[in-house]
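The complex is shown incomplete by one protein chain, all other protein chains being positioned as in the whole.
Let's look at chain A:
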Amino acid sequence: MILDIRNLSKTYSNGVQALKDVSLTISQGMFGLLGPNGAGKSSLMRTIATLQEADSGSVTLGTIDVLKQKEEVRKVLGYLPQEFGLYPKIDAITLLDHLAVLKGIGNAKQRKELVETLLHKTNLWGARNKNLGGYSGGMKQRFGIAQALLANPKLIIVDEPTAGLDPAERNRFLNLLSELGENTIVILSTHIVDDVKELCTDMAIINKGEVLYKGNPLDAIADVNGKVWKKRITKSELEAHKQNHQVISERLISGKPEIRVFSTTQPDSSFEAVEADLEDVYFTHIFSTQKEAVAV
C-alpha cells in the first residue's frame, strides 16, 4: 500500500498558507517528516488523518481517497496527535479497552490480550489502574502510542512524539516505533533530526508549507558531504562571517561560537572539512529557504 499525496494546498482563514502544493509518495516503512516549528508538518499529518480539509490536491491511500472516504481511512489509521489530553478520571486499562472497542475490536478476549500487551509494551502495566489525570508527560505520550497501535493499523501517524520527552523516554519511545511491522506506513514528524536519522528509511524536509527535500537520509547526507566546513570564531566575527559565507548553523562550544558553512569548495584555510550529518542536510535546506525569504 502506498500513500500518495499530490499537490496538496491549504490556507487557513487567517491567511497563513500551511501547505503549498505538497506532493509526496510514501511507501511502507518509517517515513520521517522533518521541519522546524510551524513548518506545516501537523497540518499535513492532520489532513492525512482525516481531521482537516484541504483546499486543493489529493491524497490516496492505496485505493482509498483519503479526503473523501474518511471512514475507510479511519479503519486502518493509528494516530497520535502532537498535543493531546486524556480523560482524567479514567484509568489507563479502561480507556484503552474503551478505545479498542471503538476501533472495532469486538472479541473481548482478544481485546484483553491486546490491551494488556500494549500496556506492557509501553511500560504502563504497573500504572494501569491509575487515573490518567495523574500521568506524567512521558506516560501520557506512551499511552498515546499504545492507543495508536490498537487494531493493527496500516497507517500510523505520529506527530512530534518525542517533543518534551527526556532522553531515556525518547529512546524507549523510538524503540517501540522501530518494532512496528514493515507492512505498515509510519509517518513520524519531528523537528529533531536525530529521530529521523535513527529510524527512518525515507524522509522529507518541509518548511513554510513546502517540501524542500525528499528522499533517503543517507542519500541526503551524501549530497552535502564534502560541502560542509566548520570554523571556530569569536563572537565579534560572527556578523562578518554571516555576510561572507553561507552559514547554515552556529553553536557554542565551551562558550565560543563554532559555525558551519555550506560551500562546494573550501572557503579558506581557516575552515576545516567536516563529515556531514543529517543535521547539516536539514540546516542547509532550511537555511536556503530562509535566505530566499529574506531576499524576497
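The criterion applied here is as follows: a residue touches a chain if its C-beta (ideal position, glycine included) is under 8 Å from a C-beta of that chain, and two chains touch if they have at least 3 such contacts; residues count from 1.
Methods note: contacts and distances are computed from a predicted model.
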Query: Which protein name, taken from UniProt, belongs to the chain you can't see among "SusC/RagA family TonB-linked outer membrane protein", "Peptide/nickel transport system permease protein", "Tryptophan synthase beta chain" or "Aminopeptidase"?
result: "Aminopeptidase"
Sole residue of A:K20, A:K130 or A:K214 that reaches the chain not shown, by the stated touch rule: A:K130
- request: Please pick, from A:Q52, A:Q246 or A:Q266, the residue that touches the omitted chain in the full complex.
  value: A:Q52
- prompt: From the list A:K41, A:R111 or A:K227, which touches the chain that is not on show?
  reply: A:R111
- prompt: Residues of chain A in contact with the chain that isn't shown?
  reply: 13, 46, 49-53, 68, 70-71, 74-75, 77, 79-81, 83-89, 98-99, 101-107, 110-111, 113-114, 117-118, 120-121, 123-127, 130-131, 134-136, 138-139, 144, 147, 149, 151-152, 168, 171-172, 175, 179
